[in-house]
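The complex appears here without one of its protein chains, the remainder shown in place.
On to chain A.
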Amino acid sequence: MSELKRTPLFSAYEKYGAKTIDFGGWDLPVQFTGIKHEHEATRTKAGLFDVSHMGEITVKGPKSLDFLQKMVTNDVGKLTPNRAQYTLMCYEDGGTVDDFLIYMLDEDDYLLVVNAANTDKDYQWLVSHNTFSDSEITIENVSNEIVQLALQGPYAEEILQTVTETDLSDIRFFRFQQAVQLGQLNDIALVSRTGYTGEDGFEIYISAKSGIALWELILQAGKNKGLEPIGLGARDTLRFEANLPLYGQEISKEISPIEAGLSFAVKVNKQADFIGKQALRYQVENGVERKLVGIEMVDKGIPRTGYEIYHNDDYAGFVTSGTQAPTLQKNIGLALIRTELANEGVELTVQVRKRKLLAKVVKTPFYKREK
């Protein structure tokens, strides 16, 4: 077994009581005090997450827009500097290579923030489809140079504002600012109003060498507001309640973004001929055979990733994610099922170990914050 990778913050976890696990080859904190407690802290106050395992890939040069338009499903041409966009990258057949954010730093200068486990695959995929010359485009994997922290929750802005002169209320959802000075740190940061929890908050990028200082600075600043360090366990339950997809579960090589209900990020009518366009347009125009829905258990039991779903004893699909949702106190799941069954109220059974337990299709997202 190869050694687990660690983020630059690893040494800082210990004093906060982190319990770490192998997460796709990374030794990361699954929890600090407990998943339910951390989940609630983020929903009601604020949470700080080390998400430095995420990959960062830069795409620069005069042909970068043309290239990205060919590679991804969203319309990158809609971006202007200091705006971010959620997009997917697909295979020819419409299956998903990855989902990520594209940050437009400047004209001809983009930053892609990709899933940790997909970083090398994405980089190879991008490089192997690049037909431009070195003077036209450069693609670089800069993941090891960057620390990413996520500060999420209703007090996120108030907390971060105490350590910066930059007016954070100016940074609206899916916008960001570069060169933000936080406290007395030696490096400047990129601060973006984005996240993966369903709460308001920020994702902050800084040079790896300032990572620990940034972590301590924010935790200190948020102490009397109830800010706590949060592990990946709660990150997963938070994103799940907010219906944010996880690569490998809701989307994958076998699951297209249209099936996963992400058509808002798939612009089949954009001019550029992107990889997967034909297959995805066909899916949009003719419908798909299966769809991602929310399910709630009627019988006692918890749906889990991979559990099979039946309708009148016929196979109907499978659970992509499921748990007992901490905020909602319900046993719920996301499931990919046959389209004709994907209507609210339809009764299904979930195979939980030896038993088939009753569930019904419900509306998503399960959780939406009050604005």
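In this section, a contact is a pair of C-beta atoms (placed from the backbone, for glycine too) under 8 Å apart; a residue touches a chain by one contact, two chains touch by 3 or more; residues count from 1.
Note that contacts and distances are computed from a predicted model.
Student: Identify the UniProt protein name of the omitted chain, choosing among "Gas vesicle protein", "Glycine cleavage system H protein", "Exodeoxyribonuclease VII small subunit" or "Pyridoxal 5'-phosphate synthase subunit PdxT".
Tutor: Cross-referencing UniProt, the chain left out corresponds to "Glycine cleavage system H protein".
Student: Tell me which residue among A:175, A:225 or A:304 touches the hidden chain in the full complex.
Tutor: A:304
Student: Would you mind spotting which of A:172, A:353 or A:371 touches the chain that isn't drawn?
Tutor: Only one of A:172, A:353 or A:371 touches the chain omitted from view, namely A:353.
Student: If the missing chain were put back, which residues of chain A would it touch?
Tutor: Residue positions of chain A that touch the missing chain: 30-31, 34-37, 39, 233, 236-237, 300-302, 304, 323-324, 326, 331, 353.
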